[in-house]
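Heads up, one of the protein chains got dropped from this complex, but the rest are sitting where they should.
We just call them A and B in the order they show up, numbering each chain from 1.
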Amino acid sequence: MAGISARKLDKVYPGGVHAVDRLDLDIDDGEFFALLGPSGCGKTTLLRTIAGLEQATGGSVLIGGRDVTNVTPARRDVAMVFQDYALFPHMTVIDNISYPLRIKRQARVARHARATEIGVQLGLADLMDRRPAALSGGQQQRVALARAVACHPSLFLFDEPLSNLDARLRLEARTFLKRLQRELGVTTVFVTHDQAEALALADRIAVMEAGRIRQLGTPREVFGRPANTFVANFIGSTPMNLLDGVVRGSTVDVAGGSLPVPAGAEGLVTDGEKVIVGVRPEYVRLSRSGEGLAGEVSILEHLGTTTLVTVDCGDELVGATVPEEDEPEPGAAVRLAPVPGRLLLYRAEDGELIGA
Amino acid sequence: MPNTSRHSDPSGVNDGPAAGAAAGTSHHGAVAVDPPLAAAAATDVVGLGRARAFAFVAPALLLIGVFLLFPALWTLYIGATDYERTGPKHVSPSFVGVGNYTDVLADPSFYNSLWLSLLFVGFSAVIGQNGLGFALAWSLRNVAGWVRRTVETLVLFAWILPGSVVAFLWIAMLDRDGGTVNALLGTPGLAWFVDYPMASLIIFNIWRGTAFSLMLYGAALSSVPPSQLETARLAGASGLQTLRDVVFPHIRGHALTNTLLITLWTFNDFTPFLLTAGGPGDDSEIVSVYVYNTAIRDGRLGYSGAISLLILVANVVLALLYLRMLRKRSVS
């Protein structure tokens, strides 16, 4: 078991691409940690640098307090599951799972016993003699996990572990993965571009952009209090409302109306300052009358138990999620008010959070 | 080297130059990766290290260097000496500068062989193999499976059998007294290799080499979108109009590639030696046979070195054209 630290970690590719940019990061022992970001943000490179598959061009990586920056992957005591699982097609499931033990020169009988034990644990008992090509996507993924578990590493690294599964299977595998990690208690870092996956699985999430971490926090923090408009935009299955506004005393002029400045931002903004007002559709209350921004319902999108209502407020479009039974008519005049404490204020010039 | 490209690859995966086509269109990174990863893909994957990587490449490079590159370069020097296979000029050849080249360029037998090679390449490859290969590929594309397979297999067998065997088969076919061709045509006693040596070689080489063009055009035709062919049919275009307006624009690149390759191979082909050895007299002494006859038979190594260099230059021109074609195609 081990934590991970990155100190001013830098990775520049020969072509000049700055994939990881002087990055500092601490991952605790036993933590289930997500690296989240759009493609090209450097998350996979960071993972591969932790694994040792990429050589850092600056800074250092520590695993369990030991500086491993210049240590080969073999001596880092990590196990990695690749996006395509990298199951050796010419080996059976049992040989695949026991391959790491074969490298460690365990006897055939011992390593097969261990592989069988893990295979049973992961529900692969009937598949041990098959080749990877004869397995379904979900089974392949579990074999890859089993192989990683067989190494008994102090650290798991998963590169997009669920992305090759179809949507229904993905939910199942997600639950399985989380339970496995809880049972084993091994520090696990995984890379994903799917915010829902990160929110569901991780203890903490690092949201990355252009080789840097834009926010580091628990799923709740990252979802409820995005540190900047980039994270606000990236997290959440329906996009957050981000509206241009101007501070007028203790209120903000926004979308043809005005809203109170949130308590956490009081005293941090000046009169006339340009800001961006952020609020999730899930945190917008829609009513026929009363407080809030006035607007007209333009589009309804059914999301199952809820409906995403797009409301035309002045020049802006504002989204609000309502329970299916409260669905308004298109064209209806409505009022929108943020749930108290859920309104976020960002600086217009750099998009950083002022307060909530 | 000899025959390597000519007598090509039975696996059908690809042959020397065709491998280039593959390289030109190869697909890097089967898995979708982040852009930075694509850059990473070029670095060392298994941790082989640069030293070991060089050691891996070294044996192959050594063999290629000694037995392919060096001989090619050495030709430059040999062609500038009066080196001979035996006698005093074998022991101590002297440097004659461009003497051999001026001799070659003034030698009517060189022009004779060059002319014969042009005939050979032009009629057997550019017109014969190209034309027959395309015609077969086009007409077989919609024909019942077994007819198509039979014809293709026959054509391919002519291509994959060893040169010595096919040469002998044709000697038998064209024999003056008992040959099948004379029996079929009702021309008993006609000595094909004596009376019509070049025509015989050309017919032979069409038979021998059409397979490559057939396969290449077969692949090319399957790349023409069926929807475009159907559009032409709906518009009422005739077969020839369809060929001109829909098919040819698609396969122009393939046609050029094919022509360049079969030109290169046919120009360097040595199998005619097995049929006529250049005879009678020098009536079928194409360039490849001419080099052999002057170098190995007559022992005039320096002189034939000069001819070899001229062949090399012609090959380089053809190959560079071919590589440019490939590059263009992989860009577009």
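Here is the rule we go by: a residue touches a chain if its C-beta (ideal position, glycine included) is under 8 Å from a C-beta of that chain, and two chains touch if they have at least 3 such contacts.
Note that contacts and distances are computed from a predicted model.
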The chain dropped from view, which UniProt name applies: "Protease HtpX homolog", "Multiple sugar transport system permease protein", "Ferritin" or "3-isopropylmalate dehydratase large subunit"?
"Multiple sugar transport system permease protein"
Which displayed chains does the hidden chain touch?
A, B
Please pick, from B:102, B:164, B:187 or B:241, the residue that touches the omitted chain in the full complex.
B:164
Going by the contact rule already stated, which one of B:116, B:137, B:220 or B:247 would touch the omitted chain in the full complex?
B:220
List every residue of chain B that touches the chain not included in the displayed model.
1-7, 9-28, 30-31, 41-50, 52-54, 56-57, 59-61, 63-64, 66-72, 74-75, 78, 83, 132, 136, 139-140, 143, 147, 150-151, 154-158, 160-173, 175, 177-180, 183, 207, 215-216, 219-220, 223, 253-254, 257, 261, 264, 268-271, 274, 287-288, 291-292, 295-296, 301, 304-305, 308, 311-312, 315-316, 318-320, 322-323, 329-330
Interface with the undisplayed chain - residues on chain A
14, 51-53, 73-76, 78-80, 82-86, 88-90, 99-100, 103-104, 151, 157
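The rule is simple: only the chains that are shown with their structure count from here on.
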The distance between the C-alpha centres of chain A and chain B, rounded to whole Å, is 57
